[in-house]
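Note that one protein chain is taken out, while the other chains of the complex remain in position.
Going by the order they are written in, the chains are A and B; count residues from 1 in each one.
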Amino acid sequence: MLASILSLGGIGFLAALALGIAAKKFAVEVDPRELALLEVMPGANCGACGYAGCSGYAKAVAEGKAGPNACTPGGQATLEKIAHIMGVTAVAAEPQVAVVLCQGDNEKAAAKYRYLGVADCNAAQKIADGPKTCPGGCVGLGSCARACPFDAIEITAQGLAVISREKCTGCTKCVAVCPRKVIAMRPLDATVHVLCNSHDKGAAVRKYCQVGCIACQICKKTVPEAYVIEDFLAEVVYEHHGQAAPAVEKCPTKCIRDFEDGYPEGSSFGPPVCKKTEAA
Amino acid sequence: MKLKSFPGGLHPPDNKAWSAHKPIETCALPGELVIPLAQHIGAPAEPCVAKGDQVRKGQVIGQAKGFVSVPVHASTSGEVIAVEPRPHPYGRDLPAVVIRPDGQDAWVEGLEEADPEALTADEIRDRIRAAGIVGMGGATFPTHVKLSPPAEKPIDTVIVNGVECEPYLTADHRLMLEQTQKVLDGVAILKKVLGVQKALVGIEANKPDAIAAMQKACAGRGIEVVPLEVKYPQGAEKQLILAAVGREVPSGGLPMDVGVVVQNVGTAAAIDDAVRLGRPLIERIATVTGPCVNEPKNLRVRIGTALAHLVEACGGLKSDPAKIIMGGPMMGAAQLSLAVPATRGTSGLLLLGEQDVSLETEGPCIRCGRCVQVCPARILPTTIAAYARLDLFDEAEQFCALDCIECGCCTYICPSALALVQAIRYAKGAIMARKRKI
Partner (left out) sequence: MEQLYLSSSPHIRSEQTTDKVMRAVIYALLPACAVSVYLFGLPALSILVLCAAGCVATEAVCRKLMGRPLSLTDGSAALTGILLALNLPPSVPWWLALLGAAVAIAVGKQVYGGLGYNPFNPALVARVVLLISFPVQMTSWSAPAPLGSGLDAVTSATPLGEMKTAVMLTGKLPEAMQQGIGSYFVGHMAGSLGEVSALALLVGAAYLFWKRILTWHTPLSYLGTVVVVSGVFWLIDPARYPSPLFHLVTGGLILGAFFMATDMVTSPVTGKGMVIFGVGCGLLTVLIRLFGGYPEGVSFAILLMNATTPLIDRYTKPKKFGFVAPQG
């Protein structure tokens, strides 16, 4: 028995020795700040910062190649921690969330045809420019929901994508993957949006969608400084988003939504988080 | 005797009995012809007429743009009532010249006849280009380009494609039966322009009457008929070459790389019209068929005729179609409506009913291997499609996504109703887009 204790113990000791020597000899010099930065990153590896994963961004920041505010999912908290580690001041970019500029689900918007095939918006788009008659409308097959690393997007039972204001971190992956470019980044503070993406004339829009913008200009007449109509489509002027609310009930097609009143119909998300950040 | 063939492939139900015995009928001129400017691979033609112009049959209404392009011609005489975007087989509105026929159907002046024997190869090519001839099998590749192989790719054989492997379609079959001489005259011109001695006509064994007619007429003309085993997709260019002459076109290559040029029988007939009679391509044979048509027929159709008019010429709809397909059921394109016009590539119009459309939703891949067994390109459809769905295009390319001929065999046979061709096409598109960007 003594023999086995000695032999096994000896092997163990030698192995430990070898590992220790190797650890010292083959050690890679890492900037300790890089490790500290990696600790404070959210760890989602979403790529919103433009680097390959959190470790890529940590390396870039440590090397001074990247600013501290590129991590949108990390938000204010991460920004402050990064700034603290690097010894710089934290200047926050205005937080943004993704918004689907469409309320035309299967009940409200017409379809050109019944689509059969891979349940992917980009695939469907290749077949006669997508099943929805409206050229800018949401296809509703879920490419954005699958691309979202934070589970912030749902597709309603009626085939409309809705993005949760709470869960969205502003990483913009959904914007890139949408074939109709119907998702746009908007300031988190703004709760009023014109949810339409069609530049067709009003008469045409009326034919294929109950909730599309017909560029009737009523919103602009109600609150002139908060709306601009361009190319037959109204849009909120975000510098004045705080004043945009009165036009919501005046809009004849109800395409303007104030998210304080809730998400579009069919969404299962609870009441939206609509806190306003403190005035800068 | 065992017939020549290729590895892979399958046997979908033929469905040619609907129309194989029906002689070609000329479809009457419609009240309006919508002639798209993009009917071929390559740059669309540029319109050279305007609203209000009077045009004659065969007059150039759109000029070719660049080498890989052909002109577009008026299919009858009449007045141009518009040059504007109109529904197009590609699924969106594209520029077209709209003509209201005047009933005279008068040819444009200046179309000269010629003797092919007296023309040089270049002169023949010019005539073919001026006539707007494109591949009539459905691919619509400009024929004069195909007939201009570079000097470093010598050609020794021309293969004429009379296979028509797609179910339902019988247009080429009837053409070979009824216009045998014209087809063979066209083949003779092909031989001349390419400078080859050897010409083969591939015909599937399910058309014994066409094989007999063609064989009889070929005697002494230096053209040989090759009967082929009935299997889809025998009519695919590379598979046809392998079966007919035993040569395998290298991956990424073209038939000219193995010394062969392939042309459809319809193209050969059109070439004869163009070179000998000077007539441009303004009409073609199309099979209108399917369970929703009252009288399936093979129609001689003027380019620009709306599909609805073709259906009328076939006794109208028997029942509401659930799917309108331009072409055959394996590789044809589903259409948004019957308002779309017939173009130079319209080999058939297939109206399928609700019971013929497969509504199964995709299941998981059960790795049965059938798609691998039937693939004529001998690649792994299920693996490529899986990578395509994950947007892993480098891996899809490694697994030879670009070698896919999009024949549809894999999707046809898949028990889990996976949309394999759609996924592979998606990957191919992304890979080609990347290559263009680099």
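Going forward, a contact is a pair of C-beta atoms (placed from the backbone, for glycine too) under 8 Å apart; a residue touches a chain by one contact, two chains touch by 3 or more.
Not measured: the values here are computed from a predicted model.
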Given B:Ser5, B:Gln63 or B:Ser416, the correct residue touching the omitted chain is B:Ser416
Which of B:Ala20, B:Leu119 or B:Ala377 sits in contact with the chain that's absent?
-> B:Ala377
Tell me which residue among B:Pro101, B:Pro116 or B:Pro329 touches the hidden chain in the full complex.
-> B:Pro329
Contact with the hidden chain, among B:Pro167, B:Gly202 or B:Pro227, goes to B:Pro167
Would you indicate which residue among B:Asp93, B:Asp209 or B:Glu248 is in contact with the undisplayed chain?
-> B:Glu248
For chain A, residues touching the missing partner are 111-117, 123, 126-128, 131
State which residues belonging to chain B touch the missing partner chain.
-> 10, 12, 91, 167, 238, 242, 248-253, 320-325, 329-337, 350, 352, 354, 356-358, 360, 363-369, 372-373, 376-380, 382, 399-400, 403, 406, 408, 411-417, 419, 421-422, 425
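In the analysis below, only the chains that are shown with their structure count from here on.
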Between chain A and chain B, centroid-to-centroid distance (C-alpha), Å | 45
Quick one: which bits of chain A touch chain B in the complex? Just the residue numbers, please.
-> 112-113, 116-120, 122-123, 126-129
Touching chain A in the complex, chain B uses residues 90-92, 334, 336, 357-359, 362, 389, 419, 422-423, 425-426, 429
